[in-house]
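Take a look at the structure below.
The complex appears here without one of its protein chains, the remainder shown in place.
Take a look at chain A:
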Amino acid sequence: MASVAARSFVFRQQMNTRRFDFASCLNIKSFYSSYSANPKEKSPENYTQYHEVSSDNWKFVERLKPPTVVPSFPKNGSCFSDWTPPPDTPPNLPYFVKRTKNFMVPVYLNFEAVRNQRKITMVKHIEGDIWALEKAIKSHLEEVTKRQVVSQVHEVAMYIKFRGDYVLHVKKWLLNAGF
């Protein structure tokens, strides 16, 4: 026994929102409860025509899909932004600051506001002698800004935080250092 679970609320919604139109009541969607109750597929001439396109054209679809994994950056050519690619050889220093998976320099601006807008510059992905790195960056920042800089070294999570907005200064220093 086929029981029709008709979506008549669609019809009712249409009634409420716009003027009653006889054509609108033909838009009722019916979902039958069993396979046998559903209308069967008709012969192909009852449906719209289609033609198969060559499978070579699939590349036009594929190039629209986003990559699943971060693709590598182009080796040649200049970037119009101030992004520089990571170097092929690491600098000869007791520490190393690894780029993120999107090849960006890992310096971030955090807002750790309790009552005021406290800006914190955070350097992540540090390997090696973190204290030496902190000393180097701190001395550079104090030289540039002519004021004392407060910093925090987190040895377990391997990050450094500077109190203040020094993101551009730190990024520039890291790029000059060769990271």
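Rule of thumb we're sticking to: a residue touches a chain if its C-beta (ideal position, glycine included) is under 8 Å from a C-beta of that chain, and two chains touch if they have at least 3 such contacts; residues count from 1.
The working rule: contacts and distances are computed from a predicted model.
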The chain not rendered here carries, per UniProt and among "Large ribosomal subunit protein uL4m", "RSPH3 protein", "Exostosin-like 1" or "glutathione transferase", the name "Large ribosomal subunit protein uL4m"
Checked against the full complex, the residue among A:S36, A:T68, A:N92 or A:N116 that touches the missing chain is A:T68
Using the document's contact rule, name the residues of chain A that touch the chain not shown here. 66-71, 86, 90, 96, 101, 127, 156-158
